[in-house]
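Every protein chain but one is kept in place in this view of the complex.
Letters A, B and C mark the chains as written, and numbering starts fresh at 1 in each.
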Amino acid sequence: MADLPTIAIWKFSSCDGCQLTLLDCEDELLGILGRVQIAYFPEATRAEIEGPWDVSLVEGSVTTPEEAERIKEIREKSGLVVAIGACATAGGIQALRNWANVKEFASIVYAHPEYLETLETSTPHSDHIDIDLELQGCPISKAQLVDALLAVLSGRRPNVPTSAVCVECKRRQTPCVQVLGTPCLGPVTQAGCGAICPSFARGCYGCFGPKETPNTVSLAKRWSEMGASEDQLLRAFRTFNGYKPAFREESARHGG
Amino acid sequence: MADETRTIKTDYLARVEGEGGMLIRLKGNAIEEVKLNIFEPPRFFEAFLRGRYFTEAPDITARICGICPVAYQTAAINSMESICGVKVEDQIRQLRRLLYCGEWIESHALHIYMLHAPDFLGYPSAIEIAKDAPEVVETALRLKKIGNHIMTVVGGREIHPINVKVGGFYKAPSKAELEAMVPDLEWALETSLETVKWANTLDFPDFEMDYEFAALDAGGVYPIEGGERFVSNRGLDIPIDEFYEHVVEEHVKHANALQGHLKERGSFLVGPLARYALWYDLLSDEARGAAEGVGLGKVVKNPFKSIIVRSVELVEACVEALRIIREYEQPAEPAIEVKPKAGAACGASEAPRGTLCHRYEIDANGIILDATITPPTAQNQPQIEADLRGFVGQFMDLPNEELTLRCEQAIRNYDPCISCATHFLTLEIERG
Amino acid sequence: MAQTLTETAGSLEAMTPVPYAVAAKRQDTYDTWTLELEPQNGAPIVPGPGQFNMLYAFGVGEVPISNAGHFETEERLVHTIRAVGAVTKALCAAEVGTVIGVRGPFGNTWPIEDAKGKDVVIVAGGIGLPPLRPAIYHVLKYREDYGRFVLLYGARTPSDLLFLDEVKSWQRDYDVDLDLTVDAGDTDWKGKVGLVTKLIPPAQFDADDARGFIVGPEIMMKFVAQELMNRDLPAKSIYVSMERTMRCGVGLCGHCQIGPTLVCRDGAVYTWDEVENLIAVKEL
Partner (left out) sequence: MRAVLAPEALEAIVEVLRRRDWRVVAPTVRDKAIVYGEIASAAELPVGWKDVQAPGSYRLERRGDEARFGYAVGPQSWKRELLAPSVRLLQIERANGSFKVAKKAAETARTAFFGVRPCEVAAIKIQDRVLIGGPYADEDYLERRKNSFIIAVNCGEPAENCFCASMGTGPKAEDGYDLVLTEILDGSHRFLAEAGTDEGAELLAELPQQPAEEADTAAAEKVTDTARERMGITLDRSDVHELLLANLEHERYDDVAKRCLACTNCTLACPTCFCTTVDDANDLSGGAGERIREWDSCFTAQYSEMHGGGTRRSLQSRYRQWLIHKLATWNDQFDTQGCVGCGRCITWCPVGIDIREEVVAIRVTQEAKS
C-alpha cells in the first residue's frame, strides 16, 4: 500500500464535472483505487495524505489570488501535474470575464462585490506553471482520463490525439453534418469526445478546444457562406475554450 | 468550562460538491456564531450570459454544475420556452423527464452511498468502505452507471449532455435504444428498494427541525423536470414567474454565494425532504410502499434521515424511467422550432438537491439581456446554518472531534452543491 | 473469388510479436543501452546488416530498432537503443530476464556483397553507429575481401560516443582508418572538435571504387553525402539509412512514406541517388 503512487485531485474555479469524471469511471474506479493511493480528493473523501504527491490532477481555472498561489505550491510538491478540462487548460467558460470588466460583472451578480476576492481574468494553469499533460474537454473524456492514469502509472505515452473531431466522426461513420448543412466546429476541435454531437445531428460546439494547427479562418469563412452571422461566429469561438489562443484570435476577427 | 470559547471548524468540507467550510463559535453554552463559509470562487454566470443567444443558455448553464447539468439545462429551457410561448409535445417532455431520472439516479446513488454513507458507517470515504465491504461500493457504482447510461443514451453524455435544446432534442432516441436499458433499470429498481431498507438500518441522531418545505407543483405528478407553481407547506403557492417576488437573496460576507430567504418567513427548505413531504401522495406505489415498509411516515423532519428519503426518490426515478420507456413512441420530429420573442420569464426544475429557478429576459433577436439563477443550495444555506445552530445546541456535550464530524454530517444531509450556490443574483430583488 | 485471394496473399506472421528475453544488458552512454535478446521459444530471428526489428515493450508500445549485432553467427539479437521517448525508455529500462516482443527482421540491407573488393567508407553520427555495426563486423570478419576501410564517427559530445573501446580495438586489430570528432569537446577530450563532415576531405579512399555508408540525422547525412560527392564518390555509391515513423514495419500502415517510397519496405537503406531529391523537398 505504502508503495502505491499517490494522486491528489485539486479543484480550482470549475463546475466539478471533470473530477466527477473520475467517479464516473464506474467500471474502472475500484481497479484504479487498487493501483494508487488517493492522497487528496475532497469531493470523495475526508482523508488526506500530505505531499509531495506523485501525480496531481488539477481541475478548474485560476480566478483568485489564492488560486494563483496554490497552483505554484502544488507544482512544487507534485511529480507530474495533469491539467484536466477546459477550465484548467483554457480558462473555461468563466474566462468570458477576460473580455469584460470584472467589477461590473461582480456587481451584476453580487450585492456586495467588495466581499469578493477575484482576479480580472480566468486563466489556464499553463499560464502559471509548467504542465506535464493537458486533457482538454468540457468535460474531459472518461476514456482519456483512465488511459492517461494508466499511461502515467506504466510510463506509457498517453493516447491523446491532437487531431480533429472529424477523425472520430469518420471512424464512427457519422455522415458529416456540416456537409449536410449544419455548421460544425469539428474540423478545428480536438478529438477525444468520440464525436458525440454530430452523432446526435448537431454541429460540434468546440467543447474539446482547438486541435493542433486549427484552420479557424477557413472554417469561419465556410460558416459565413452557409449563412452564419458575425455574431454567431464570435460566440461559436468564444465559449468553453474561448480563451485558448487559436479560438481567441478567431473570435476577435468577428468583432469584440 | 462555562465561559470557555470553543471553535468547531472545518476548513474545507469534504464530500460535497464545491468549496466551502464551516465555522461554529461557542461561548460556554451559548452559540456565538454559525457560518457556512462558501469560498468557491465566483464565476459570474449571470453576467456573461448577457449578450449570448437564448439557445445557448442550456449549454452554458450546464457548466455551473457538473453533478446536476440536466437540472440547469432543463430550467433554462423551461424559461426560454415560456418566454417564447412554446409548449413541447408530451413525448418530448417525457424524454426530458427520463433524462432527468438518469440524473437523479446518478446523483442520489452517488450521494447515498459514496458521500453520505461514510458518515453513518464511520469511514472517511467510500474508498475505505470499498476495502471492507466492496459490495456496497460496487452497488453504488452500478446504480450510478445506470443513471449515467440513461443520460448518455438520451443526452449524449453524462456530464454536460449535448442533446438537449430549446424546443426539444437534436435527435430523439429510438424505442429500441431505450428498451435496451430495461433490464438494467429493473435491477436498479430492485436495488433501490433494498437501498431504502438498508438506509433505514443506519443510526440516526434524535434530531428534528420544523421546516417550511418548498418544492415545485408539477400538476399531479411528482415534480422532476418542471412545474408551473412553487408551493410550501406553510401556504406559499405562487406561479413560478413570481419566484423572485417571494424569494429574496442576500449577499453575506462569509459566502461567495447569495443566501435565499422567503420574504414572508425567512429560511425554508427545498430538496428531497421537501418534495417528499409535499408530494408523498404522488409517489408511485413502489416508492410509497418502500417508505411505508420502513415506517417512514409522510413527513420526515429529521434531516439525517434524508438519506432514506433520497433512497425513496431513487425508487421513484427508476419506476418513472421504466414507465416512460414502456410508453415511449419516438416523436416524428425531435424538436419544434422556437423563434425568439422579446420578454422575460422564470423556469424551474427539481434538481436532485431541490428547486432550481432561472429567470431570463431576452430581446426580439434572442439576445439575453438579463439572467438570474437560484440554485437549491443557495436557498437552503440559511436553513443549513439554522440546522447547525439547532444541532449544536442539542449536542453541545459531544467532544470537539465528534461534534465537528456530526456538524459536517449535518451539512452533508443537504447534499449541498456549492459550485452551484456561488451563482445567483439579486439585482431585481433589490429593485423589487 | 475467396480462394484466389488466399493464394495471392503474402505472409501473415509478421504482425505478431515473438517473446524474447533480455539475456544481457550494457549501458553505453548516459542515455543509451545495448540489449542482447534470446528467443523464448523457436528459432532466433537472424536479421541482415541494415535490417531492423519492431521491439515491443509490454503495454507501452512498439518501435523500430536496427539490428546492431553480428548477423551471421549470433544466436542473440543485439539492439542498441537511445532512450528518447516512452517506448525507448521502457526498453532501456528492461532488466535481464525481462521479456520483450520482437517482430522482424524487416527492411533491406547494406550492400556488403556488392562492396567486396572495394574501399568502404563508413560515416556515423551519434546513435547512427549501431545500425552500421553489423556491416562493420562483416567487413572486419572478411577484412581481406575489402579494400581500405575508413570509419569516421562523430557525436555531439564525447559522452555521446558509443562503443569507444570497441571502436578503438577495430582500429588496432583490423587496419581501419578511424577518425573521431565531437561537435563540442570537454576538458578530457583530446581529439578533434567539429562536424563529422570535416573528416571527409582528408580521408583516404579510391572514389572510383568505393562504397559509402552513412547513418545519422537527415541533415548530417545530407552534408556528408555532399562531401563524399565532392570527393567524386558517385551518388549511386553512397548509401544512407532513412528514418520515419513506423507502425507496422511491413508496408501496410502508410506512415513511413517519403514520396514514392516506403522506408520500411524499400529501405531503410537507400542509395543517395534515390533519396537526394526527396530529402531536398522540405517536409516531404
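We adopt the following convention: a contact is a pair of C-beta atoms (placed from the backbone, for glycine too) under 8 Å apart; a residue touches a chain by one contact, two chains touch by 3 or more.
The shown structure was predicted, so the numbers you read here are calculated from the model rather than taken from an experiment.
Engineer: Which of the visible chains would the unseen chain be in contact with across the whole complex?
Structural biologist: When the full complex is considered, the omitted chain touches A, C.
Engineer: With the full complex in mind, choose from C:Ala155, C:Val215 or C:Leu262 the residue touching the hidden chain.
Structural biologist: Reading the full complex, the residue touching the unseen chain is C:Leu262.
Engineer: So that we can see where the missing chain sits, which residues of chain A does it touch?
Structural biologist: 28, 31-32, 34-35, 147, 150, 154, 156, 159, 161-164, 166-167, 170-176, 178-181, 184, 186-188, 201, 212-215, 217-219, 221-222
Engineer: What residue numbers in chain C mark contact with the hidden partner chain?
Structural biologist: For chain C, the residues touching the absent chain are 1-2, 5-6, 8-12, 14-17, 19, 21, 40, 56, 58-62, 84-85, 88, 97, 99, 101, 243-245, 247-248, 250-255, 257, 259-262, 265, 281-284.
Keep this in mind: only the chains that are shown with their structure count from here on.
Engineer: Express in whole angstrom the distance between the two chain centres, defined as the mean CA positions of chain A and chain C.
Structural biologist: About 42 Å, centre to centre.
Engineer: Would you kindly tell me how far, in whole Å, the mean C-alpha position of chain C lies from that of chain B?
Structural biologist: Centre-to-centre distance between chain B and chain C: 65 Å.
Engineer: Identify all positions of chain A at which a residue touches two or more other chains, and write them in rising order.
Structural biologist: Within chain A, no residue touches at least two other chains.
Engineer: At least two partner chains per residue is the criterion; list those residues in chain B.
Structural biologist: none
Engineer: What does chain B use to touch chain A in their complex?
Structural biologist: Going through chain B, the ones touching chain A are 12-19, 40-48, 50, 52-53, 56, 59-60, 63-67, 69, 110, 114-115, 118, 124-128, 130, 134, 137-138, 141-142, 144-145, 148, 156-160, 162-163, 165, 169-171, 250-253, 256, 258, 334, 408, 419, 423-427, 430.
Engineer: Flag every residue of chain A that touches chain C in the complex, lowest number first.
Structural biologist: Counting only chain A, the residues touching chain C are 154-157.
Engineer: Of all residues in chain C, which touch chain A in the complex?
Structural biologist: Of all residues in chain C, those touching chain A are 59-61, 85-87, 89-90, 93.
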